[in-house]
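In this view, the complex is presented without one of its protein chains, the others remaining in place.
Moving on to chain A:
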């Protein structure tokens, strides 16, 4: 054979490989073809092509593999077992940008499925190579590298710690300030994934002056960036009081309420989560938030939204009211209770949202008799009772309703509100209602009429002996004394 023929054959072989790899890449980008490709055992064919001589074949093969692995976990496990990853990782610094993007796509697809796979990726020494990638100028490469870090750090604390130990955080902070939006998004989401696990990690993230930069990004028009920014801020703020104070000091607060009315649902939810996490810690922080005008924003938010988006706002109101009596009064005066009642009575709501509402109402009403009267005035008590006694509420929901009822009843001295509870309540709730009535034994006429009408059918001694122990019996006895 002459040289020309040899070259021709080689060219055909190259074309064949290119064609194969490109088709695989396109097919792998669609999820429907996965089963077919798996059955055809395409991975085994693509793996040796990743170490091909020709760089473009290499790149496209890696890309195809990345897309394949991204769709199914078993293929990722196969890839890890085939021990191809160390080779990819080692060759990462040496090749050009396209290869880097493709290789990081593979790593990312493997790492996103589960913690063990991510650990396997880290064990191959990925993090060091990624640091080298982060030094590049091309924003696309940086973005892919940061995306890998994102997926790795998402799973658990050790992996996030490994990412931080590799020195990723300063790079991330710098990337956040780059002009490219996609890079910023990914950098912020990586920070969010790192800081969500533990307090030390959140501290490390917050130390580097990140919060001030994030605070400036709040009013950025890009939606996805805003989602990530609020997510980071809430992850940082949730761990401890100092971190929450840091977040508040960055003067996010009045501006954050603008984003409570953003058109995007995820942004609104993340903002509500941020407010909730910060209000949770201490009463001073709650006071700060309330002074910045949280209450009208939260109440309007609850009124305008539906479903699980409302949950963090409802819990935020509950936490604010729980800390101090003044704040609970402020919540009541900002017309929070009608909104909460509406959430409670709206049957279409998820049960956990209604449970959170019941809890919040209990916190608001539990401070003093005026609060209890304000809560009871909206006809809340019969609803809570209904939830407690209905058999199809979950255990958690019933518990919360019971606690809320107990809290409010201990302080409620408004007789017309207690009246509907006398009829159908179970014994442990009835005991509290009766004790509240016993405080009114001096006021004969209203108590007399009510009790006369309600206890007459039930004055068998059996009922009395069943309901109360001797010490409680005395209070009922005193009522009956006063009544008759």
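Note that contacts are C-beta pairs under 8 Å (C-beta built on N, C-alpha and C of every residue); 3 or more make two chains touch, one makes a residue touch a chain; residues count from 1.
In the analysis below, contacts and distances are computed from a predicted model.
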For the chain not present in this complex, what protein name does its UniProt entry give, out of "Putative 28S ribosomal protein S35 mitochondrial isoform 4", "Spermatogenesis associated 17", "DNA polymerase delta small subunit" or "ATP-dependent DNA helicase II subunit 2"? "Spermatogenesis associated 17"
Tell me which residue among A:48, A:170 or A:296 touches the hidden chain in the full complex. A:296
From the list A:334, A:360 or A:436, pick the residue that touches the absent chain. A:334
Which of A:90, A:156, A:351 or A:428 sits in contact with the chain that's absent? A:428
Can you name the residues of chain A that touch the chain not displayed here? 139, 179-184, 212, 216-217, 220-222, 254, 257-258, 261-263, 290-291, 293, 295-297, 300, 326, 329-330, 333-334, 403, 406-407, 410, 428, 461, 464-465, 470, 477, 480, 484
